[in-house]
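Just one protein chain is left out here, and the rest sit where they should.
Coming up: chain A.
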Amino acid sequence: MILIDDSSAVNTIVPSNLITKLKILGLNTSLFNVFSVLPSEVDMSSPLMYGTPSSRVEGTPRSGVGGTPARQRPDLGSIRKAPQVDLHSEPPSADGAVASEQALGQKLVIWGTDVNVGTCKEKFQRFLQRFIDPTSNEDENAGLDLNEPLYMQKLEEISVVGEPVLNVNCSHVQSFDADLYRQLISYPQEVIPTFDMAVNELFFERFPDSILEHQIQVRPYNALKTRNMRSLNPEDIDQMITISGMVIRTSQLIPEMQEAFFQCQVCAFSTCVEVDRGRIAEPAVCRNCNTTHSLALIHNRSAFSDKQMIKVQESPDDMPAGQTPHTTIVYAHNDLVDKVQPGDRINITGIYRAVPMRENPRQSNVKSVYKTHIDVIHFRKTDEKRLHGLDEDSDQKLFTEERVQILKELASKPDVYDRLSSALAPSIYEHEDIKKGILLQLFGGTRKDFSQTGRGNFRAEVNILLCGDPGTSKSQLLQYVFNLVPRGQYTSGKGSSAVGLTAYVMKDPETKQLVLQTGALVLSDNGICCIDEFDKMSDSTRSVLHEVMEQQTLSIAKAGIICQLNARTSVLAAANPVESQWNPKKTTIENIQLPHTLLSRFDLIFLMLDPQDEAYDRRLAHHLVALYYQSEEQIEEEFLDMAVLKDYIAYARTYINPRLNEEASQALIEAYVDMRKIGSGRGMVSAYPRQLESLIRLAEAHAKVRFSDKVETIDVEEAKRLHREALKQSATDPRTGFVDISIITTGMSATARKRKEEVAQALKKMIQSKGKTPAMKYQQLFDDLRGQSEAAITKDMFEEALRALADEDYLTVTGKTVRLL
């Protein structure tokens, strides 16, 4: 029934499962004739003896693989719909590939495919033995010698570790042998068992003594054919595909019967029946005693395999706007069960299946719809490394050659920095420096690791705070940035709690399992977290940010879960002044009433104020009116496409890691020394090491904008300029007009501090001059001080002075009276 000899156009072999199946059915004798035409060159170690699931029937030891039992692979064909076709009436179609195989002199292929088992096996063994990938940077290959055959090292690993699974990257196969890759993609059901066989032979040849739980299974991944759930179509059925998505639901474990064990009630004769397409044919007659309907199913002795249904949803990045995400059903088998949890982002490699709806015997016609699912062969979590901090290029975007060319061309333009910054939020007028700052934030600095020296990670992310009058399009900027970056989060200080920002522990209603749900800050790891109405945030919420904004981690100790999550996120915050209108007579701190400990963690603090001059007004008016009447095309011409900008940033973030060169470091040192000098003349400190770090980050980001691997002097210059601009806006002491960094670092300008001391001293002097009076009236004292002092003294100042004196243990204030001590 299965094999035909050379006389036919194409020769075919069917995996032995069909044959063994026939054996079970007791049809051996009738089929003997067919076997007898077996061409002699097929030896018993190859295809016929090898089998997919049912080969375990007799548990025969395989030649060359010792006594290790084979393990069935329900992922490859538990629900086979292999049609039982009479070969004599329907010769398989001979396509080009088959013909070429024939020309090589190989004549036997698996029915319905162009796969010759012998050749395929040989090719794969050659691949395993020879494939070297010196440029590999996959974390799985960490610790392996890149100049040795990669997969042989992995086999060695298997012999040591004893986990009989070999993951094979399909792109390796493709670069090694394109034809083998094509076969793997097109006929995974046939090719993967062949691979299994090849690898086991090779393995047990090398490590004859190793003991494995079962035979090694090959798990290919990273099939390049399909990347997106949306592009799956009927042509992909029964082919190997790789798609990415997010797990939204997992079912409980489903025991799936693989083999039913029947026992005769009369003579205790037992027999096993394989599940065929989800059904078990109950033997009607006992073969031993010929009693009819005497066989009973024994559940305990039947063989089951684990199975789990997983629902996967398209990841939001893959979707066209305005449509809902698609979902796909995935079946995981055996040890892949419970490997993923809802919420995980994964890449799945598997075989796409379509099963016709069950025919109901009671219905004459059926629904004409197929059910589709994927039998998973390999899972790869895309975000697992996020928790471990290894991840550098997990979400590496694939750029086409042309795209890279366009980006590089853009990068080579001298005015790329200005171009990009003007392309940022074109609907928002001017604020060039703020846009430039945000642009640098989008690129970020270079990540450095000082963990060996005990310093830990060095922050590479740039944090920016925008403050200013309401209605100066701060929110709009935030919205724009949020829409631009792939991993952006947008929250409002008013509506978010500490829990919403960080992470919380939740009990899964179904499994009763504790699950860690991550909040906005963790979700925007490697992205930007936009926080609107920063000033409206409660203190407890804000305190969370302290850790995130400098250490870039988030510690959680809740409900027995203690962990530290990475939150390498840039914070872009917007705050409104307390008095709803910016008071130019006050310092930044006084205007927005934020703790200075938090403020000093922002690299750049910008004020968005109304400049109020005529030329500006005119340009603004022109810009706004244009917004309302220009057509789309005109706008497009003027500005860069948002998509280009997105790609540009993604490319730079992934591939460009600039380092400081000698001159640049010198320039940075000078800049820092200069900054320190400014203040020292007046006894003020105008820069701290934090500012130096900020400068370095900004310079690196600017180098990234230029696609340069070196941070050069021009980068430092721009960083200095921008930093100075921002300082000029936010750290200028309104009383003196000087830039004073201590406003941000200590919350008070040096002059203000001096002034406070003066008032306290004056008050002390006044009290002393009054002689020995143990208690005074509060109001009386205030009035006296006011009368005495030539400068106006506010109640706040007076109270502050009192407090200062109380700290000196000079007096105490109780209610309305002041007592001397």
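As a convention for this text, a contact is a pair of C-beta atoms (placed from the backbone, for glycine too) under 8 Å apart; a residue touches a chain by one contact, two chains touch by 3 or more; residues count from 1.
Throughout what follows, contacts and distances are computed from a predicted model.
Hidden from the displayed complex is a chain whose UniProt protein name, among "Ribosome biogenesis protein BOP1", "Large ribosomal subunit protein uL4m", "Mini-chromosome maintenance complex-binding protein" or "Vacuolar protein-sorting-associated protein 25", is "Mini-chromosome maintenance complex-binding protein". If you put the hidden chain back, the residue from A:Tyr480, A:Phe602 or A:Tyr651 that touches it is A:Tyr480. Among A:Arg206, A:Lys371 or A:Lys816, only A:Lys371 touches the chain left out of the display. Here the missing chain is touched by one residue of A:Ile254, A:Val404, A:Val673 or A:Ala775, and it is A:Ile254. Chain A meets the missing chain through residues 79, 81, 83-85, 90, 232-234, 237, 246, 248-249, 251, 254, 256-257, 275, 278-280, 307, 309, 311, 313, 316, 319-329, 331, 342-343, 354-359, 362-373, 425-427, 429, 471-473, 475-476, 479-480, 483, 492, 495, 580, 610, 612, 614, 617-618, 620-622, 624-629, 632, 635, 642.
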